[in-house]
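Note that one protein chain is taken out, while the other chains of the complex remain in position.
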Amino acid sequence: MTSTTEQSERGGINVARLLMSFGPLMFLALLIVVFTVLKPSFIDPINIFNIMRQISITGLIALGMTFVILTAGIDLSVGSLLAFCGMVAAVVAKGGTANTLSLSTFGAQGYGWFAALLAAVVVGALAGGVQGFAITRLKVPPFVVTLGGLTVFRGLTLTISNGGPISGFDASMRWFGTGLIGPVPVPAIIFAAAAILCHIALRYTRYGRAVYAVGGNAEAARLSGLRVDRILISVYVIVGFFAGLAAFVLSARLNSSEAVAGIGYELTVISAVVIGGTSLFGGIGSVGGTVVGAALIGVLQNGLQFNNVSSYTQSIVIGLILILAVAFDRWLKSRVRR
Amino acid sequence: MTSTTEQSERGGINVARLLMSFGPLMFLALLIVVFTVLKPSFIDPINIFNIMRQISITGLIALGMTFVILTAGIDLSVGSLLAFCGMVAAVVAKGGTANTLSLSTFGAQGYGWFAALLAAVVVGALAGGVQGFAITRLKVPPFVVTLGGLTVFRGLTLTISNGGPISGFDASMRWFGTGLIGPVPVPAIIFAAAAILCHIALRYTRYGRAVYAVGGNAEAARLSGLRVDRILISVYVIVGFFAGLAAFVLSARLNSSEAVAGIGYELTVISAVVIGGTSLFGGIGSVGGTVVGAALIGVLQNGLQFNNVSSYTQSIVIGLILILAVAFDRWLKSRVRR
Amino acid sequence: QDKLTILGSVPSLGFPFFVHMLNQIKAEAQAQGVNLVESDGQNSAPKQTADIEAALVQKVNAIVISPLDVNALAPAIEQAVQAGVPVVTIDRRVDGVEGILAHVGADNVKGGEAEAQAMVAAFPNGAKIFHLQGQPGAGPAIDRNKGVHNVLDPMKDKYQIIFEQTANFARAEALSVTEAGLAANGKPDAIICANDDMALGAVEACAARNFTDVKIYGFDALPEALVAVRDGKLAGTVEQFPGEQSRTAVQIAVAYARDKTEPKEKLVLLTPVVIGKDNLDKAERLGETK
């Protein structure tokens, strides 16, 4: 028994065993089946691509959050940072801080999508770095620093935009949100590519090993010669980078950067990570789990909307299923492991 | 040096030393001085009582949250649970689930304030117990269970009230929110009494010490013969109870129970606890710290509003000061302690 | 004598609608030569209550407020009235508090009705409708929803709401909710949204599926929505004249605070208007569009 689970842990692919050993994945499969039975058009490619596009925004941030949580940290600022980076991207794309409200898609005088993208991810990474610095140098717990960040970045965003949205980007930028490559939405492709990169980084590089070690036991990591502070700062840079990237994609998708974007995302994002099996106490978790967690949430929301379930009932059902999915996972693990 | 700080830790009161050893308290004092210099009417008793009334709602919940966080747990559901308990209290007080929007203060046909209070705290405690049960028996991490609770209780609240508020309670109930005893607002007195009780419970009872032990190292606590599961369940019951109590006071104060009450409170409440020096990893913290944390947030908000600082700037300033207050505390501790 | 000071309080500066409202209050206060204490309710009744309490301590001379919730803010407003401070409410009317100086508003229920009627007028032979509601439990969401249903419920057979979901007043959510609705139900004839942000999100969702002839209705008449109406992307948006409401309210409040001038009318109701391509000039904020 031991050897079989180990195999699957090492990445050997065996769908049945994977399903059996990882509760959330099984739940995801189950949900897809149920929703399809309820309304077969649920698995129309259009809808599947919709779901992929929808989870790509919080999913991207969740990838970065996986790094943070693996080190036993947390980042509550991601929703605000998303809004902030989106606003920065908009300002760069439109070439001014003016609260321009024009929807004219053609009259853009800004610096183009590339500059906007660059600005978003650089600002995101920098903001993450500053928070990481406060965490490691000022020794303030991540919860407090990023809670501060949550309100600071929101305030900055509102200040830049004076509360309003900045809208109307050129087609080349909008492609990142609404374009297709073949039948597949660009945001989904960006998300998938980012997930694969993150998986490789965590699973197959020194850096990834170091992240797990710092989360597993920071003191032992320090005594083993890891530069713990640098690694901690780096994970906040990474999540900031992803918040910036997600902001760019979201702005491109909505053709608008809003000051109120991303409110409450921190909880959705952290849920995706935690439902995916990453421990809030650090050291345990995987990118694959996060992707499944994000997909579970996305499928659940979409499926309930698809069936026009009242929004009150939706809340109740989503809450219960999230708990059940994780409970089921724990139950499976407690049976398989011993 | 050793003996003196220990004394103050053990409850000996020495204001100067207390200030020096506990950063947030010093920050609080500093803020009060600054705001008073800026506008002397800041320390008008009326304003001080306003602040006390304002922090009493989140403060009450923060007391319960202190127990939870001391066990290394977390409760994200408190905001929703507050709304839920408030709605239950309203239904009991008004004697029906009807979505009555009437403001008639006199035509109440319900079961009176006592039944409403009882209903609120019992429902809160029960809801907390159910969550505690899921945490200990289903082995689902508190973050996930209470995140589920967050959406479930909100959905239930909206379902009960069909989205709208239930308003108009009788004077005896409203007294708990708006009344005065001497010059002191009733909510402030309730908060102060609850804080003292919690302090005694945590510091001077076996139960309280067991809570610290479980948070310090749950496995060691189990090996030492403590009933860890029961203690864990109990802290969620406690925080649920306080959510119910806070809901009752809030409804009495606003003369209305709203389905949207308490949104985002989880973060305010957890901030108060964490700024007050309680560690999210459990085992370290105090009720006194939580009270200071809640007061710090309340004073900051009131003071900035008092000086007509623009709302966007307020966000930025509050975020930065929260981080600074904790950073300062860490710095003090690294230098002064013993 | 010192300059008068008034409190201007709006429910949430996270929404452009209220940003505009507060800006107009600011502008009028400046024009009247009074100081303004600004308050952002941050979408929380206790926060807006606290702001009123703080303002009372500072002895403001008058209060102009758009209450987040008409019930939950009643005690705070009552407290102000009892303290002898004149209160003018904007947009949402607080019942049951005696002694409010005046109310200036355009009822959200009426706005919802107007929105639905505009849709009915566009589809005299009936229509399949998506309805995007605002944040569950929030005052305007409740009222606008009520208005829409007041009109459509009696004509259920002709005007079917086949998909009704909340999108929390947010553009991103409206986009994904509409996407799900379109995938599940195909193309509707019209989409009624409880604010412009959601309407603009729905526009993006329809555009992505090339459903350009769906008639989408918004609410609030934000400049961005006006542009969308001009460009034919939105069928209409409900104008409630928040600027005019705000300025009028400030005028009434200041006049009373100065020399006890009673307002001519205690109840100033502006009729909400659905702005379409043909009556764009009626929109208050047309000047802000480019």
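The first chain written gets the first letter, and so on, giving A, B and C; residue counts start at 1 in each chain.
By definition in this document, a residue touches a chain if its C-beta (ideal position, glycine included) is under 8 Å from a C-beta of that chain, and two chains touch if they have at least 3 such contacts.
Please note the rule applied: contacts and distances are computed from a predicted model.
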item: Name per UniProt, for the chain absent here [options: "Heme exporter protein B", "phosphoenolpyruvate--glycerone phosphotransferase", "Ribose ABC transporter ATP binding subunit" or "Branched-chain amino acid transport system permease protein"]; value: "Ribose ABC transporter ATP binding subunit"
item: Of A:38, A:171 or A:223, the one touching the omitted chain in the full complex; value: A:223
item: Residue ranges of subunit B at the interface with the undisplayed chain; value: 1-2, 6, 10, 200, 203-206, 208-210, 212-213, 215-217, 219-227, 282-284, 333-338
item: Touching residues (missing chain, whole complex) on subunit A; value: 1-3, 6, 9-10, 204-207, 209-210, 212-213, 216-217, 219-227, 283-284, 337-338
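Following the convention adopted for this analysis, only the chains that are shown with their structure count from here on.
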item: In subunit A, residues with contacts to at least two other chains; value: 158, 163, 311-312
item: Contacts with two or more other chains, residues of subunit C listed in rising order; value: 13, 136
item: Complex contact set, residues of subunit C against subunit B; value: 13, 37-40, 42-47, 49-51, 53-54, 56-58, 69, 71-75, 95-96, 135-138, 141-142, 145
item: Sites on subunit B touched by subunit A in the complex; value: 76, 134, 138-141, 143-145, 147-152, 154-156, 158-159, 163, 267, 270-271, 274-275, 279-281, 311-320, 322-323, 326-327, 330-331, 334
item: Partner subunit C, residues of subunit A touching it in the complex; value: 39, 41-42, 44, 46-47, 50, 53-54, 57, 100-104, 158, 162-165, 167, 178, 250, 253-256, 258-261, 263, 301-302, 305-308, 311-312
